[in-house]
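Data block below; observations after.
Of the protein chains in this complex, all but one are displayed in their positions.
First chain written, first letter: the chains are A, B and C, and each begins at residue 1.
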Amino acid sequence: MADGRSQVRRRAGVRLWLSAIWLLLLILLAIFAPHIAPKDPLEQDLFSGRLPPFWVHGADKSFLLGTDSLGRDVLSRIIFGTRIALAVAFISGTLTCIIGAGLGLLAGFYRGWVDVLVSRFIDIWMAFPPVLFSILLIAVIGPGLFSIILAIVVIDWTRFARVIRAEAMSQGAMDYVASARVAGRGKFGTMLREILPNVLPIIVVLLTLEMGIAVIVEAILSFVNLSISTDDPTWGGMISEGRTSIHQAWWVLVFPLITLFLTVLSFSQLGEGLKDRFDPVLR
Amino acid sequence: MNLSRRSLLKLSVAAVATSVALPSFAQAIDELVIAYNVTLPSWDPTTGPSAVNPTIQGLYQSVFDQFILQQPDLKPAPGLLTEWGWNDDKTQVHMTVRDGVTWHDGSPFTAEDVAWSLERAADPATGNPINFVWSSLANFKVDGNKVTADVKQFDPTIFKWMYFLTGYVLPKAYYTKVGAEGFEKAPIGTGPYMVDKFEQNAFVRLKANPTYWGGKPDFDTVTIKFVTDAAARVAEIEGGSSHVTLEMPYEEYDRLKGSMNGYATPVSNIGMIFLNDIEVMLDPNVRKAAVAAIDKQAIVDRLLSGYGVPIDTLETPDYDAYDASIKTPYDPDAAVKLLAASGYSVDKPVKFTIQTTKGYMPKDYEMIQAIVGLWRKVGIEATIEVYEIAKHYELRAADKLAPAAFYNWGNSVGDPTTSTGFAMFGPSPHSVWDSKDLIDMIGPLWGEKDEAKRIAGWKAVDAYIAENAYVIPLLQYVQPILAAKGVVVTPHHSGALLPHLMKRA
Amino acid sequence: MNYLSIRNLSARVKGGGPLLRDVSLEVAAGEVRGLVGESGAGKSMIGKAILGILPKAVDITEGQILLDGTDLLSLPPAERRIRVGASCALIPQDPLTALNPSRRIGPQITDRLVHILGWTRSDAEARARALLGEVQINDPARVLRQYPHELSGGMRQRILIASAFAAEPKLIVADEPTTALDVTVQKQILKLIAGLQARHGTALVFVTHDLGVVSKVCQSLSVLYSGRVVEDTTVTDFFRAPKHPYSAALLAATPKYTDPSAGLKPVPDAVIAAVKAEVERG
Partner (left out) sequence: MALLQTLLLRLVTTAVTLFGVAVIVFFVIRVVPGNPIAMMLPPGATQADIDQLTALYGLDKSIPQQFLIWGLGVLHGDFGTSITLRQPVLALVLGRLPATLELSVMALVMAVLVGGAAALTGTRLRATKVEGGIDIANGMALSVPDFLWGLVLILVFGVLVPVFQISGRVTPSLQLPFVTNFYLVESIVRLRFDLTKDLLSHMFLPAVALAIPLAAIIGQLLKQSLKETMHLDYVTLARTQGYSEARVIWREALPNAILPTLTLVGVQFTFLIGGTVIIERLFSYEGLGNMAIDAVINRDLPLIQGIVILFAVIFTGVNLVVDLTYAALNPRLRHG
């Protein structure tokens, strides 16, 4: 008996595939950076500074995307920059997720004083102006990869906590949870086996969005000159360095910006796509 | 100090605009607008952190007069004091006060104001950061237009401080009447401009002081906008909403100087790398190799578009104790040999950390990256650690800086004590290198009464420092200034941008 | 000329299987026609097609829907909207979600009369009060000022019925109006709809899977299976002697009030196979 509704297939998310491909490409670049990158990202040659990309007159073909003011190869720095960008995205994304979702789940499911405590904690935490707080934080622990990740986690865990708490509360009120409790399963067991699976899709969606945000925060911190201190190239660092000579060497800023832009866009489109995929009722 | 032909070209000629003038400036400018690079936190030039911030002194010098006037080439000239000096055995100082000068509120300026300003600076309670200098004078006496005081402790640079940090004369009657907060709200001085309107962190509007003793300035009203972001400053002048701006990236200066009046003047501010007498820096070979491996001219030419004067001691050509004969040439091979003597090589490099600010001074971070790159070629592996300027002061005061630390040292007085002295003298909280030999060499110079002997003494210290590579002087900064066609600027070597030195073209 | 006549209407899901297969249906003015079939047979799809509220993913491939002689499918969307809005109405299935939670009851009945039919606000309000009276709501003035969440399911369905009849439509589509209600309230609502229909002489297309309801309310019915009309007859003939085997099986599968002990006989597989074959042949 052909029921029409089940055949309404979701239009294959072209955007979803494109973003997945881009992110996969980035992961490959990050892993095989030393073999792929044409040059050593740190190698300087003051006398071949600000060479334009290969298609522009006066370019040096060996530097495909040109060089920055210190004569370093822009393409290699972008490729190695992928490592830090993905590291920041995955580590801080996951940490934010674990802390935020964990607290949110506990507060949303157990309610009572746990909920009050966590909610007060969230309120206090969200009362801090994010950028200002990260500047202060980095001033305390000094710039570096670790401090950026810490700054992102410290600022953004509340985003997870709030959403997951609300979701856990609404799931908690549903009948299937009551029936699980009736079947004699402990409260914590119920939370893990019943609530978590249903809350998982939202966690995954938030996780991908969070990774995008992490990459942007790193760029903002570089703008305020607080990003990674070592020589290692980061997109945010290249963008802020390229800013001063935007008229003379636009490529130093433009190429990392495009890479950053595509990466964050891919994370957000992936998040949106997953959200639709996981949505129980086919829209 | 070798000046390559190219950087000489950039320095000597003020690139007067030849191509088409910007349309919006065809007509004369009645109100001058300056895009300034720092904000003015407080109007009291004698207390608080802003009193020792060199970049703000230009704003103070537009409204207040210093005891002694400093000319654009850093040399002193009669100011509010027409004549000053010590008595024969240097136990007393005497000063003659200029007459016929009035405060902005019309009240007369007298010797009483000078004595009171000096007493106030000497009093620790007011929080004057240079208290240790001013407290070397005591029991001030006023007699007509003469002021005398006893020298409790001889300081050869006392008169130089009168045209340096906190050396300003404030109105005694007005200040005592309105108090600190009142003064902050409505400051008055004897300077070329009066404060018309001040909006914190935004702008200050100045009106010309008609009765200024140094002659009424050319522009009647001047608005100084505080635009801390360099790209925004460039857009301001390019878009035409400001007539004069300073401290923009050198690349932008090169791009715009063609269509405007451009001035690139070496100022009394140097970039240097402190060396701390810890870890590997105790080995002279490492220090000397580190100095020899740096191609200062290449850094200036490639990174700073040629705007900068490489230096080999902490003195610049404008300073009193400058000695052109002291040389630490760029010699990478010598560096490799020196390192080999201590068992280091490109494969087995010496390792240490170098600290630097990022974005505090033009290309500070890129310069250190370039130096680390040059070092890597000879067998020195330095890892860069970025810190904020506040953290630098903290670490330096506690003598916990890394083996190498980049810093910029301003000294508009040009006296060796306030450059090599405070930077290299062990007991001073500001020095980083604390070896005994240097302390003994510098010690006697503090109180040296014979000026010629004193200067010669400091030159010997500089030579000794260069020979032992106790510090790595890098370059004297050049300050880029851009001005619209209708404005001719006289740059001041102290780096202060002074509206009253600006004339209509 | 019948008020509503659907001719050879077929529809399918975009890039999917057929939903309606060559459906033809005639409803005279004032007639109460039942549309019966298992869930998913396409009966409510026909209702939606008439009112022009098919989901975006469903396409009408061929056929006509003539309302008072004009084929709605050939009209431009704006004109079709106005014509349906002026002469038809819907009694929705679930009263709990069919009223706008953030607005009072009054405007939800009167707005349509004022905006679409051009009545004055006062006439519309008078009409609303009158209709609420007809559906046995005892304090109409107060109810008109209340919000949906303050009322029970039964009350809301009465309001929806009143709202439907308020515009004196020629045709009302009732899409399983009692399914979401509990049994006791169902009987009252059915009696209400029948009463109002008789008094207002409105043609009624009654979509239901409950033959009991059909016997009480409808005059004629069409039996649907997998998008095709397998039988089209009067209620009396259907209950006396259904022509199509599927109809007979369907009738047998319905509990008899007259003989409760008769037991239920599910539709035999053979019959299912036969009717499936017939339908597939098209």
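The rule is simple: contacts are C-beta pairs under 8 Å (C-beta built on N, C-alpha and C of every residue); 3 or more make two chains touch, one makes a residue touch a chain.
From a predicted model like this one, the values you see are computed outputs, not experimental measurements.
Colleague: For the chain that does not appear here, which of the shown chains does it touch in the whole complex?
Modeller: The undisplayed chain, in the complete complex, is in contact with A, B, C.
Colleague: Just to verify: which one of B:Trp103, B:Phe140, B:Tyr193 or B:Phe226 makes contact with the chain not shown?
Modeller: With B:Trp103, B:Phe140, B:Tyr193 or B:Phe226 as choices, the missing chain is touched by B:Phe226.
Colleague: Consider the whole complex, including the chain that is not shown, and state which of B:Leu282, B:Ala340 or B:Ala397 touches that chain.
Modeller: B:Ala397
Colleague: Among A:Leu46, A:Ile98, A:Met126 or A:Met169, which one touches the chain that has been omitted from the display?
Modeller: A:Met126
Colleague: Suppose we count only contacts with the excluded chain; which residues of chain C make the list?
Modeller: For chain C, the residues touching the absent chain are 51-53, 56, 78, 81-82, 84-86, 88-90, 92-94, 97-103, 108, 111-112, 115-116, 147, 149-150, 160, 167.
Colleague: Name every residue on chain A in touch with the hidden partner chain.
Modeller: Answer for chain A: residues 11, 15, 120, 123-124, 126-133, 135-137, 139-140, 162, 212, 216, 219-220, 223-224, 239, 243, 246, 257, 260-265, 268-269, 272, 283 touch the chain left out.
Colleague: Under the stated touch rule, tell me which residues of chain B contact the chain that is not displayed.
Modeller: 31, 33, 35, 39, 41-42, 44, 47-52, 124, 127, 129-133, 165, 180-181, 184, 197, 199-203, 205, 221, 223, 225-229, 231-232, 235-236, 238-241, 388-397, 411, 417-418, 421-423, 427-430
Note that only the chains that are shown with their structure count from here on.
Colleague: If we define chain centres by averaging CA atoms, which chain lands farthest from chain C? Would you check?
Modeller: B
Colleague: For chain B and chain C, what's the span in angstrom between their mean Cα positions?
Modeller: For chain B versus chain C, the centre distance works out to 88 Å.
Colleague: Approximately how many whole Å separate the CA-defined centres of chain A and chain C?
Modeller: Those two chain centres are 51 Å apart.
Colleague: Mind checking the centre-to-centre distance between chain A and chain B? Centres are C-alpha means, answer in whole Å.
Modeller: Distance between chain centres, rounded to whole Å: 44 Å.
Colleague: Give the residues of chain A that touch two or more other chains, as numbers and ranges in rising order.
Modeller: Expected reply: no residues.
Colleague: Enumerate the residues of chain B that touch no fewer than two other chains.
Modeller: Answer for chain B, listing residues that touch two or more other chains: there are none.
Colleague: Write out the stretch or stretches of chain A touching chain B in their complex.
Modeller: Touching chain B from chain A are residues 42-44, 46-47, 49, 69-71, 139, 142-143, 225-226, 229-231, 240-241, 243-248.
Colleague: Which of the residues in chain B come into contact with chain A in the complex?
Modeller: 230-231, 249, 251-252, 255, 295, 298-299, 302-303, 358-359, 363, 365-366, 369-370, 372-373, 383-388, 390-391
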